[in-house]
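Pasting a structure below so you can have a look.
A protein chain is absent from this complex, but the other protein chains hold their places.
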C-alpha cells in the first residue's frame, strides 16, 4: 500500500506458528505496515509455500535474514526464532536504531547465568540483555512503554503469572505452596514434525512431561521472587493435551489468611486487573475454558477458595499462540508505540 | 453507542451456532448496529447465559420474539430459527418494511410444493415466498442486491453449488453424472444435545447419513436445473466427520468434451469467479483443506481431471458456520445495502 | 451355550457406557455366562437398538429390572445404574443369595451420613451398607475375596488412590499437602446427551469443573484417612479433556523425609504393588500416558521427586471405563470367585 504514516515492521522467522500468527495479526493492524518477512529455509519463495491458504493474501516474498538490511527497512522487528538465535541478531538491530520484540527465551532473564544453566548456552550480550524488559504487559506496562528490547513470555509463563501475580503482589499466599498444574495443546510444540505430536499419537492421549524440570520454571520464579521480595520456588508441571490451541493453568496455593473467601479473592483480582483490558475475571462459580479464549488475546481467570483446605485455586485460560505468543508481542508493540493496548487484536473468537 | 448512520439490525434466534456467528460478525461490522437479539427460551437474560465468554462483550439483553416490535427497531432482520418458523415471522416483518435474511430452508424454494414434500409442512405464504431470492451471491449477486427477502443456503448447498455452477452454466458435463460426496463437522448438527453428536460418540468416528434422502438435495437440484435448462437429478451423500467446523464437497461428473484437461477447467473456474471475491481457485495440484477456510468467509476450490475416466473432480471447502451460514447472510446484507461484498467479513483465520 | 460350570451373571443397567463395557468383557470371560441384561427404557429390544455394531453379537434380549427374577437366574449381579438406584435393588438381591458388584456411589461409604451429605439422598439400608467392601483390589484384595457386596470406585478415585496409597500407607508425606489434579475424557460424563459434552463444545476445549466440591472427594478422603489413621483432607480438582477415554491423576505432596529421591520412591511403589498384576510402575523419567492404558485394565504409574521443592509428584493413568469402571468390577468378581485376578481382562490395547 505504502501508507507513509504506518510504522514499518518486520518478522524474522515467519514460517513457524508464532510467525504465522504475527503475519495474520500485523496484516490487519491499523497502524503498521508489514514490510519484511525473513526465513532462511524458504528465501525467495512465498509464505504460501508453507501455508497454501495464504496464496494471494501475503504478497511479501520471504527474504534472507540480514540484520543490517532488515534494520534499514523496519522500525520494529519481531524475532520469532528458536532459542539462542535472537541474541545474535538483536544487538545489531538495536544498534541500528530498531525496536526489537523477541518471542524466544533469549531476553526473558535478568540473570543470564539462569539462562545458561537452563538452556545450556553461553551468552556474551550481557549489556543488551540488561536493557530487556519482560514482555508481560499486565505487570510491566510502563517499562514496556519505554523499552527498546522486549523479551515476551510464552504461553505457560503468561497463563501461570497472570494467575499468580495478585497473590504474590498482595502477599496473600504462603509462597512455597504455589503449584502450577499446566496443560497445553500440541501447537505449543511447534510445526517441526515430531512423532509424539502426530495426530495418531497425541489424539486421545494425555500425559505430563518435563516434570520438575521444564525450562519455563525459572522464568516464573524470577517474577514471583521479584514480587515476593525473596527467592521463591514454584512447582510447575506441564501436560500435553489432545487439542490444537489453548493453555490452561490450574494454580494451587495456601492462603495466609484463613478468613478470605472466594468472593474476596475475586474482588482483589478484579481490582488488580482493572486497567488490564485483556484480563477477564469470571464470576463466582464460572471456570475458564480454553475454547473461550481461542482466536483472541484474552486471558480468562476463574477463582475458587476451598475452606476445607485453606487453598485458593486459580485457573487461567489463554490461546497459547495469541495471548501466549504473537498477540502478546503486539500488545507490547502497542504499548511501545503509545497506542491503545487493544489495537488490532481480536476480542471475540469464532466459538465453537 | 448510537452511531445514527449505522443500519439497525436484529437477530431472531440468537443462541444457536448460527445466531452466535451473526452476533460475532455483526458486532464488528463497520456499517451496522446490532439493536435486537431474540430468543424465546432465555428472554430477559444475557447471551452470556448460553455463552459465558461473551460476558461484558454482548450487552444487549435477549428479548421476546414479537415481529411488530422487532420491525419498529430494525431495518434488517436476520432469522436464524429451525425450519418452519421463519415463514410465520417474515411476512409480518416485510409488511412493516423490513428487509429479511433467512438462514433456514423456508425461503429457498421457488416451488413450495417441493418444500412441503421434503419438509413435511404445508405453507400458506406463497406470495411472500415468490419474492424470495436464493442467497448465493456467486450466482444471484444482482437479484440479491434488489431483494427484500433472501433465503440463504446452508453449508452443503453452498459448497456443492459453488463447485458445480461453472460446470452446469457452461454445459461442460453430462448432467445426470453429477455426484456430490459431502462431509461436514458436527457443528452442522446444531447445539441441541443429541447422543450421536457427543464427543464420546462422534470422535474417531465417520459415517454417511440420510443417504439418497437428505433435505438439501432438492435445493441443489433446483439451481442445477435452472442452469441446465431442464430437470437435473444429482446424487448427494453427506457424512459426519469428527471435527467441529468445516464442510468439504467432493464432486464428480463426466465431462462432455474428452479433450479438456485440468488446467482448462481451472482457467474456466478462475474466469467464472473473477468477480467473486470470496472464491479462491487453487493452483493445479493443490486441494482445499477445510482448516484453511476456518474462521473465514472464503470458499477454496480445487480441480482435477482424470483422463483415464473422463471425469472432472471438484473439491470445495468452506467454514460451515461462516460461508455456509452466517457469513453468507452478511455477504447478502452487504449486497442488499450496496456495500462492498467483503465488508466486515473475515478473510484470514487463525491457522492452525 | 449352556456351559453348566460357568457362573451365571447379570447386568442391571446394560445400555450406558459402563454396562456396555461389562457386556463386552463378560462375553469373553472364560468362567462366566452372561444370562441377564436389564434396562427399563428398552425392555424387549436388543442391545443393538442402542449400539448397532452389536447386532448378532449380543443375542440376549433386554429385560425389565425385577430383582427376584434376576436373583433366580444369576449368581452374581453387576449394578450399573445412576447413583441412588443400587441401594434399592441390592438388599433384595443379597437376601436372595446373590453376590452384588455395584458400580455406583451407593456402597462406597463406611459412613452413610457422608453419602447423604454429598449426594443429597437419605438412606435406610444401613445394615446392607455396613457389609459392603470398597472395590479397590490393590488395597482390599482379601476383603473383596470374602465379600457379598462390593462398591467399586470410579475412575477418579481409582487413579487418585493408586497414586496415593503407598504414600499414605508408609507415612511418606505430610498428609494435608496432598493435591490431586485430575483429568478425564468425556466418556466419564456418560451417554446422556448434554450440551457441554457435544463434540462441537468439548473438542479443542479444556476446563476444570466442580472445583473444591466434586463428589469423589469424600471417597478419596475416606481411604486416605483410614491409611493415615486420622482424618485427612485432600484437594481434588477434575478437568474435562477433549478425548473419549482415559483418566490421568497428577498428584502432588510434600515428602516428610527430604533425603528421599525419585528412585527411592519408585522402589517403594514397585514393592508395594509387587502382587498387583494390574499396576505398572514406570522406570525413572517415564511418565504414563492415558493412551497406553486405553482398552486395558492396567494402571500406569510415573514418579518424580523435586529436590527443589521436596515434593513427590505421582502420575497415574487408566482407562476410565475399564480399570476405572467395568474392568475393576470384573477384577473384583475374579477375587470373589477365587479366580486369578487377571482372568478375562485385557492386558494390551490397540495402540495408537
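For the reader, a short list of remarks on this structure follows.
Chains here go by letter, A, B and C, matching the order in which they are written, and residues are numbered from 1 within each.
In this section, a contact is a pair of C-beta atoms (placed from the backbone, for glycine too) under 8 Å apart; a residue touches a chain by one contact, two chains touch by 3 or more.
What you are looking at is a predicted structure, and each value in this text was computed from that prediction instead of being measured.
Per the touch definition above, the residue from B:131, B:233 or B:275 contacting the chain not shown is B:233. Interface note: of B:125, B:226, B:264 or B:304, the residue touching the hidden chain in the full complex is B:304. The residue from C:97, C:171 or C:352 that touches the chain not shown here is C:352. Shown as candidates are A:185, A:218 or A:262; the residue that touches the absent chain is A:185.
One chain of the complex is left out; on subunit B, the residues touching it are 176, 179, 181, 183, 185, 200-201, 203-209, 211-212, 233-235, 237, 239, 241-246, 248, 250, 252, 287-291, 294, 302, 304-306, 308-309, 311, 313, 315, 317, 352. The chain not shown here touches subunit A at positions 17, 185-187, 189, 191, 193-195, 197-204, 242-244. Where subunit C meets the chain that is not shown, the touching residues are 17, 20-21, 24, 27-28, 51-57, 187, 203-204, 244-245, 280, 282-283, 286, 289, 292-295, 298, 300, 319, 321-322, 347-352.
Going forward, only the chains that are shown with their structure count from here on.
Highest C-beta contact pair count among chain pairs: A-C.
With centres defined as mean CA coordinates, subunit C is found 39 Å away from subunit A. Contacts with at least two other chains are made by residues 17, 187, 203-204, 244 of subunit B.
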